[in-house]
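One protein chain omitted, others in place.
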Amino acid sequence: MIVSGRKLRVATTSLAGCFGCHMSFLDIDEHLLELVELVEFDRSPLTDIKHCGPCDIGIIEGGVCNAENVHVLREFRKHCKILIALGACAVTGGLPAQRNHLDVGQCLQEVYHTCIGVESLPGGQVPNDPELPLLLDKVHPIHEVVRVDYFIPGCPPSGEAIWKFLTDLIAGHTPRLSHPILRFD
Amino acid sequence: MEPIANSLDAVLEAVLSKRRRDPTQLLQILREVQEQVGYIPPPALTAIAAALKLPRARVEGVAGFYSFLHLQPVGKYRVLFSDNATDRLLGNLDLLGTMCQKLWVEQGKVSEDGLVSVDVTSCTGMCDQGPALLVNGRPITRLTHQRVNEICELIRSRRPLSLWPQEYFRVEDNIRRKDDLLNTVLEPGAALAAAMALGPEAWLGEVQKSSLRGRGGAGFTTGVKWEACRNAPGEERVIVCNADEGEPGTFKDRVLLTSYPDHVFEGMTLAAYATGARQGFLYLRGEYRYLLEPLEAALQRRREAGLLGQGIRGQAGFDFDIEIHLGAGAYVCGEETALIESLEGKRGTPRIRPPFPVIKGYLGRPTVVNNVETLAKTVLIALEGAERFAAVGTAQSTGTKLLSISGDCAFPGIYEYPFGVSIEQILEDCGATDVQAVQVGGASGTCLASYEFHRGIAYEDVPTAGSFMIFDTSRDLFEVARNFVHFFAHESCGFCTPCRVGTSLLQNFMDKLATGHGAKYDLADIEWINRLLKAASHCGLGLAAANPVVETLIKFRPAYERRLQSLDFAPAFDLDQSLAEARRMTGRDDADAHLSSVEAHR
């Protein structure tokens, strides 16, 4: 996807993730210097831009666990020509999805009320400030909420895998990951 | 409670000794224990396993496979509404809702007092007199709101089933058109006498000359099957009559077994004569449990007349007898190798083929598995000769075919036609007008639109095991297809990956479309799953499971497209519903506590 005369615009974010995939992204080390010749960053933890503008590539780390995640993900889908799920959580739900066999109501009860060592709010109230995003009853991979163009699995994907994928993509090839850099763990 | 434990022991002992502690009788033992105890408690599984010298886990695995066997209490009265597409047309779900409301019970759960449970089950074969239900395994037909109210009263007053009005349990034959088979009056033994006059080889030759093909749908040539079994190495051969009539919308075998049992049993004996088999089984679907006693009586009459048992019709060495095995709610057991597994007392999982049953079937013995109607037809060949038989029908589809007609028509019931009859002709005869589509061959068959009604019923044109369901222009064919997809997901045995997962994925996609959350992407995925089912399924169930969707997608696409909320992509699940629990816990209902299923302007 060569765009003549300008750098590609890339946005990144982490939803229900641990930022490990972003750390791995930084692990491409000296390739970062090559990368900044090719791309510029829009919304991203690297820029602190709060909302995503029109972009060529959006990279999502983390699954979808709450209402805010849904809004952010939709913002990315709306503004990014290409959307990439980065890492196990974005691809499969990952670690946060390990709560999916539990009842979310009971989880909230336990966390804010019955759990030992918790000072519960009066009447066992679960925090209800409208500023707090509500939890979905299950954590989902992002492809169950918006259309996703590409997937880079791994927990986290190695810097090498991320670099290979992005350079393929930027060069206009179909990005391809195979043994040994394709990893789910 | 000591007395109950004692009575469980007594029940177990009686059933086990009647069944000779034979592991091949496992399914029959489980079924009979449940008939007396109401369900199969865990200690019963342990005891049965010990008595049969089987691992307990295997007994548990078999009990868990069949949907009519229960390992937990299911209520003194267990009500199952037949849930075929034709029952839906007649408002079965409305009646079910009424019953649940009146009895204060949630569908699929047992009432708190343990009195009753109400749920749905796959087609019970009463489509011509639906809506229908099974109560403790017994069919009640022609349901109305009034009848449902009466049933609720009977249940609430704990009236034993034996004291319910007998009229409820009346099952009609509804034979509307008779041809060669249904017009034949058989003097028991007459067909056998004719075949025995020819001798086994010549009789087999006669069956081959008739070009009789299997009436169960696949259309394999019966004479070839018999000959392969006859020639297969092995001492003991087996004839199995497949009366596991599970294809939604078919009930012709029920009518044959009700009013023509001698045709069927004589057909089995004719097969035994041709192949040299000494052992016979009738595998009767669990839904037809009520036919067991009359069929046993018919067998007994034939034994007494010298038509079964040792030295049939006085011919030394011609020994053959028939045992009836009941299924327990598993459509897949209509597949012949799954049926054989079930006969052996196992889970009804289809086998790897080859070897085919004619070489290695029941307990490894050469086994012929024939449909009820096929076997009945051999009686005609014996009585009237192959030439006369083959003169009816078409060159590739000789003889007549019984059709089970239901759905939107004035005269549902059984129609016997020579092969080649056109769909138009059938629709006219049964009083169907304003027809949108006909589903021929059941859920796994084919959906014909009006521009195809000139086509004919025949193996080379529109093949069918007998199911013929009519839908008029007021009907929603998407909902019909969705009903069939749910059926396949429920009935998948779960052995192979594509069918186990694919049928459930398909069900989820259809439900997603039904609730207004569908998108073009989903249609593409449905077509992809269909391809995987066709490519990789282990048996015919998976192979056919996407047919209802694929065919209606092609022929009735608007029924799908008007449900598409987004032309591109829609989430896999209901986002707003997914927040409901958190809303409840926090007491919030502000704008940010909700999500639209498509992107809103923010």
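Each chain carries a letter (A and B) given by its place in the written order, and its residues are counted from 1.
One rule holds in what follows: a residue touches a chain if its C-beta (ideal position, glycine included) is under 8 Å from a C-beta of that chain, and two chains touch if they have at least 3 such contacts.
In this text, contacts and distances are computed from a predicted model.
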### Message
Which of the following is the UniProt-recorded protein name of the chain this complex doesn't show: "Ligase-associated DNA damage response exonuclease", "histidine kinase", "Cytochrome c oxidase subunit 2" or "NADH:ubiquinone oxidoreductase chain G-like protein"?
### Response
"NADH:ubiquinone oxidoreductase chain G-like protein"
### Touch criterion as defined above, residue of B:120, B:489 or B:510 at the omitted chain
B:489
### Message
Could you pull out which residues of chain A are in touch with the chain that's been left out?
### Response
85, 88, 91-95, 97-98, 100-101, 138, 140-141, 143-144, 148, 150-153, 155, 176-180, 182-185
### Message
Need a quick check: the contact residues on chain B for the chain that isn't drawn.
### Response
42-43, 45-46, 55-58, 60-61, 63-65, 330, 347, 352, 354, 489-498, 500-505, 508, 525, 528, 531-532, 534-538, 572-573
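The rule is simple: only the chains that are shown with their structure count from here on.
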### Query
What is the distance in Å between the mean C-alpha positions of chain A and chain B?
48
### Residue ranges of chain A touching chain B (in the complex, touch as defined)
67, 70-71, 74, 77-78, 103-105, 108-109, 125-128, 130, 133-138, 140, 144-147
### Message
Under the definition above, what is the set of chain B residues touching chain A in their complex?
### Response
521, 568-569, 571-573, 575, 578-588, 590, 592-593, 595, 599, 602
